[in-house]
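See below for the structure under consideration.
For this depiction, one protein chain was excluded, whereas all remaining protein chains were kept in their positions.
Letters A, B and C name the chains as they come in the text, with residue numbers starting at 1 for each one.
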Amino acid sequence: MPTDAQQACFEAGIKFGSLYHQFAGTPVSPASTRSLEVAIAESIENQPYCEDVDVDVHDDRVADAIDHENGYTELTGSLMTVEMRIEHEGVVARTRMEMEDGYPLMKLVEVVE
Amino acid sequence: MPTDAQQACFEAGIKFGSLYHQFAGTPVSPASTRSLEVAIAESIENQPYCEDVDVDVHDDRVADAIDHENGYTELTGSLMTVEMRIEHEGVVARTRMEMEDGYPLMKLVEVVE
Amino acid sequence: MPTDAQQACFEAGIKFGSLYHQFAGTPVSPASTRSLEVAIAESIENQPYCEDVDVDVHDDRVADAIDHENGYTELTGSLMTVEMRIEHEGVVARTRMEMEDGYPLMKLVEVVE
Partner (left out) sequence: MPTDAQQACFEAGIKFGSLYHQFAGTPVSPASTRSLEVAIAESIENQPYCEDVDVDVHDDRVADAIDHENGYTELTGSLMTVEMRIEHEGVVARTRMEMEDGYPLMKLVEVVE
């Protein structure tokens, strides 16, 4: 029987996978980063046990990724930093996605029972 | 060789397919409809030849679609009305997605050369 | 510092969220259920620590969900059963998505250290 802490970590992972694969591929430019950040956060916060989502889509990285005349790129993990707080049965799980060694990593930062 | 009008219609279709399949499945509740509308519109307006996108995610339909305790549903075509204006080589194509006979239809409304 | 078991549960959740939000919305009919099952499983098995994915897209539910003349529907959680085995640092996490009370639930079934 999984523990409450294990359940909280499972829920935390679900939110990260959902966020990433729902929104990866979204057309984005420096003009649309703010609205995308808000929509991603508010959307995932709808999911159960998801208390807080903070999304930073980095304007400078988006600008650097636009290498063709169309003026936009597609959202990928390397363009954003995401932090989430999941609460489940009294357990708090904190997670973070950020670049590490050139690759976006989803990390379980802390589990507080 | 396709005409400019046919190219405009092809581009108009691309935007509709993109919008639908990028955002279908997004968790949504009445509390997050406004931010989702803005993010969808600004995202798709990044694409070439896409001059205007107007998205209405209908709060009442979202509320009706929430039938379980979690308090959210997933975005589908039946929950929104979308209008777009595409301009390509002097041709304007207007498109619209709305419910018809209980099914969300993507329609090419008007092509003006 | 999260335990190995908590990390394994976090990874298990990521895979489930990824699977769901990558493939929800895919056009599906009874003629395309087999290829979709294989592609979903092989795709998610590419992800780290994901040892086994088993996907059943239920033909009868797909057929029942097709209520318009076009002859297809869009993949949602209610049309499939999914089982996964994640292994991380010697910990095995087993997960399952299935219908419960009319709603598709992602469950952490077992964690074996």
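The rule is simple: a contact is a pair of C-beta atoms (placed from the backbone, for glycine too) under 8 Å apart; a residue touches a chain by one contact, two chains touch by 3 or more.
The shown structure was predicted, so the numbers you read here are calculated from the model rather than taken from an experiment.
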Looking at the full complex, which residue from C:T3, C:Q47 or C:T81 touches the chain that isn't shown here?
C:Q47
Just one of C:V28, C:M84 or C:M106 touches the chain that is missing; which is it?
C:V28
Residues of subunit A (touch criterion as defined above) contacting the omitted chain:
20-21, 24-25, 67-68, 70, 74, 76, 101-103
Of the residues in subunit C, which ones touch the absent chain?
18, 22, 25-29, 31-32, 35-36, 38-40, 42-48, 70-72
Go through subunit B and note every residue touching the omitted chain.
2-3, 5-7, 9-22, 93, 95, 106, 108-111
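Quick note on the criterion: only the chains that are shown with their structure count from here on.
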Most remote chain, CA-based centroid, reference being subunit C
B
Once you find the CA centre of subunit B and the CA centre of subunit C, what distance in Å lies between them?
27
With chain centres taken as the means of their Cα atoms, state the distance from subunit A to subunit B in Å.
24
Please list all residues of subunit B that touch 2 or more other chains.
25, 70
